[in-house]
Structures are given as structure tokens and as C-alpha cells.
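Structure in C-alpha cells, see below.
A single protein chain has been omitted from the complex, and every remaining protein chain is retained in its original position.
Entry: chain A
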Amino acid sequence: MALLSLSGARWLAAYLQPLRQLCANGWLREADVDLCLRQLHAALRLNRVFAQVEARRWVADDMLALQLRCNGNARDWRAGQHVQLYLEQDGVRHGRSYSLTSVATDGHIEIAIKRQPGGRLSNLLLDHLEVGEVIELGQAFGEFAWPQKHNAVLLLAAGSGITPLLGLLRDALARGFAAPVTLLHQVRHQGQQAFAAELQALSARHANFQVQRVFSGEGDRLSAERLAALPGDHLRVCGPRGFVEQACGWWHDAERGSSVQSESFSPLPLLAETEAGEVRLSFARSRQQVSGSSNANLLEQAEAAGLRPAHGCRQGICTSCTCLLLAGTVRDLRSGELFAEPGQPIRLCVSAPHGDVEIDL
């Protein structure tokens, strides 16, 4: 039984700064403090973000919107960013990224989860996550933002690419954005028109906003001609990699300007088992992008790029070079096993990139 309400826990979190200091300086162990705090409320933690499920709402045949309320630790979140949602299965804490479709100042957020055929985690969330349960989130990240200038905006979404764009759109319209906004949402069939009713209501309320839909299952797709007919000086596009690359290509070919932001959520391209090829290595903390090889270990490649990662035995024993894998897939050079869990610690010296990767280094 929780001793505090979630509002009470959020209020208390603001006064825990002395404890945070003590933990940061090693006088207290954060895990022990968290154990005590969670007795007060299941979502209360010192630094980590936990949220309680407040409502579940199906917004399409295959998409569920989750209304969550965070403990007080979410910092400067904006609609349109992503958060990592963590769920433990078989002793492993798995993370999946979802877009924030809304962020309120009182800690309420909404994310939308699309059912992935065969996806273990999304199905677990969709079918078993109940109202009242508490789940862990990472801090929000992502640079997707509404244009600064007051010109016409074109939003292109495919599938669940609608979610970050909806977050940006809701925010902009609520702030009174008055220039024309057009949203085109491409889905496979009618039942997948996520947030259809809400988008309809928005376009009824805001004369400057109109929404169009394309059903790719009926042979209709976004094309260069169709894009040319859509108004807008700024482009925001989100969807699978193929959709995004195509749309951006047409936009640039038509020389419609450089105010483009795009995000694609398909996994980074994966190499076949034996193929040795060139991959892109992104080192997040040092803000470096280099091209690398899928055959060499990441430690040597990072060093070749001028980085000085901590390292020790260089053969997978000492764990000195352990780093977080942020995106992409790496192959363990000793076992051939693949790791693709975002946020997972990997040993650079025995991991080779298996396609493009991003490392917290």
C-alpha cells in the first residue's frame, strides 16, 4: 500500500536534493535510498524516471495510447522527443523507444505504442500493462522540433511516424500557430488511421490545419507529384527509413528549401552474417561520426578515430572498456552472438559493429 499519492511523491521529489548530493558524492548508495523511497510510492525514486499508467486508449486497430504520470525526475521533456521504456523479461531489462505525443507540466505524458507483429515487448505492453502499474522510462531525447519561423508547415508521416509529429502538432496549435499546416499520414489500411477522430476535431477547430490520408494497401502511396501538390515551406517527416529517404529526396529535387527535419525509426541497416563492409560509427559523447569496418573491434576503431576509451586487457576479460550501446547491432567477436538492446553495456574490445552503430563514448 502506497503511503503517498503520486502527487505527494512528485512534491517530495523536489526536496530530495540533499540526498541526491550525498549519493552523487558516494556517501549513500542510490539503490538503497531508492529501496526506501519506493516504500512511500512505487514510482518514487531519487534520480530514475518511473511513471504510473493512468489510462489506456486504443487509437487505431494496432495502436495504443498510454497516459502516464511521471515521478518528479523527468527533466525538460518536449512533445516530439522519444523516451526509452524499460520492461524486464527473463531477468533482462529491455528498452524500447517511443515518441512523446504529449507532455504536460504536471508530469502527465502520453506515448503511443504500435503492435509489432512478433514483437515480444510491444505485445507484452499492449496486452498486459494495466492501469496503475509502474514502469521505468529513460530521460527523453531527440532534436525534433517545430520550425521557429511562422511559415506554412508540411508534416509527412508513415505508420507510427505519426506519433512525434502529433506531439509537435498538438503543441503548436495549442500555442496558436496560425500559418497553414498540412499533415499527410500514410498507412496500410483504414483501421490503422491512428488518432483519426482527434485529428478530425483539430482540423475542425483550426481552420489553418488540414489532414490527408493515403492507404498504401489500396495501391495509393506518396509520390513526387503528390508531394509537389502539398503546400509548405518547412518539412517534418517521420516513418520507416525508405519512406523518409524518398520524401526528403523528392523535397530536395523540387528545391523547396532546407528547413527539413526527418526521423526514421527502422533499425539501422544490418549486415549479412559473413559480409564485411563499411559501416557508420557514431560516438555520442565525443560527437564524432566516422566510417568503420564491420570486421574490426570497436575499441581499435574508436582509437583509430582519435578517441581514448578506457581499456585494459583488450581481450574481453577485464571489462575496463565497457560502454553503452545506444543504437544499432554489435557482434561479439568471440561467440558471434548479436546484441541490439539499446542502453546495453558492451565490451568494445570484443565487439564489432554489425551495421551502423551508435556508442556512448
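We adopt the following convention: a contact is a pair of C-beta atoms (placed from the backbone, for glycine too) under 8 Å apart; a residue touches a chain by one contact, two chains touch by 3 or more; residues count from 1.
The criterion applied here is as follows: contacts and distances are computed from a predicted model.
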Name per UniProt, for the chain absent here [options: "Phosphate transport system permease protein", "Acyl-CoA desaturase", "ABC transporter ATP-binding protein" or "Pyruvate synthase subunit porA"]: "Acyl-CoA desaturase"
Omitted-chain contact residue, chosen from A:Glu54, A:Asp233 or A:Glu341: A:Glu341
From A:Gln39, A:Gln190, A:Ser223 or A:Gln315, residue that would touch the chain that is not displayed: A:Gln315
Chain A residues that touch the omitted chain in the full complex: 26-27, 29-32, 34-35, 48, 88, 90-95, 312-313, 315-320, 322, 334-335, 337, 341, 343-345, 347
